[in-house]
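Every protein chain except one is present and positioned as in the full complex.
What follows is subunit A.
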Amino acid sequence: MAVVLKTDKITKSFGGLLALDEMTLDFREQEIVALIGPNGAGKTTFFNNITGMYTPTSGTVEIFPPNQKSVKIQGMKPNLITELGLARTFQNIRLFGNMTVIENVMVGRHCRTKSHIFGAVFQTSSFKREEKESVEKSFALLEMINMSHLAGNLAKNLSYADQRRLEIARALATDPFLLLLDEPAAGMNPQETEDLDQLIVHLRDELKITILLIEHDMKLVMKISDRIFVMNQGRLIAQGTPVEIQNNPEVIKAYLGE
């Protein structure tokens, strides 16, 4: 399987603190990869470095969008990286609370549409067509996460689990080939986690998207991941299939101590 994202020795330091230490890893087409590790291991920092929120101190991040030339993206602005096909969700939910559910998803369509002020004010035919497409596509995504009946509600009034799923739909609206989920199951009950797990597998199998997730729910991680990377103190300490990881002494040591 083809590689879609490769990091080469990315390092990030905040002053004297080394948050990421020469992380080298790659994700392949259509796989679910989990990034796990104890709190403060640097998982979210890793996310932020490949999505442009942070600029790595050194090292490169290269992506290979399907049917396109590869691009080195370290240090690029987050919106450009999203345009290239990397979408993400946030650990602490960052929805647009005072916008409706459907509008949240439509904001995700922003970088795939072009109309500007002129078109909107004069309601040109290309503006109307684009707007209609946005609405249809957004509704389709809401259907997929079973939330189309909530389309007109304000995002801040949704339940916690619905907010997490809406974040995924919003990220999907940007047409990504790689989706980064930061603790998607946090705060969900077992039934909701079950639904989420089906959704993630559906994304990989039906939409052909590569998924990278940070997650603390080990049951979920072991069940759906194709490969797992384990981080501790900014360093990659192990990688492999769920079974390999479960029996890796380094990992056990990181989680349980000696």
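Here, a residue touches a chain if its C-beta (ideal position, glycine included) is under 8 Å from a C-beta of that chain, and two chains touch if they have at least 3 such contacts; residues count from 1.
Criterion: contacts and distances are computed from a predicted model.
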Options "Cytochrome c oxidase subunit 1", "Branched-chain amino acid ABC transporter permease", "NADH-quinone oxidoreductase subunit J" or "Protein-methionine-sulfoxide reductase catalytic subunit MsrP": UniProt name of the undisplayed chain: "Branched-chain amino acid ABC transporter permease"
Option from A:L17, A:I117 or A:L256 whose C-beta touches the chain left out: A:I117
Option touching the unshown chain, where A:V71, A:V135 or A:L199 are the choices: A:V135
Residue among A:V3, A:A186, A:L207 or A:M222 that touches the chain left out of view: A:L207
Sole contact to the chain not displayed, among A:M106, A:I168, A:L181 or A:L196: A:M106
Listed residues A:T82, A:Q163 or A:T210, member touching the removed chain: A:T82
Contact set of subunit A toward the excluded chain (per top definition): 51, 53, 66, 77-79, 82-83, 87-88, 90, 94-100, 102-103, 106-113, 115-117, 119-121, 123, 127, 130-131, 134-141, 143-144, 148-154, 157, 159, 170-171, 173-175, 206-208
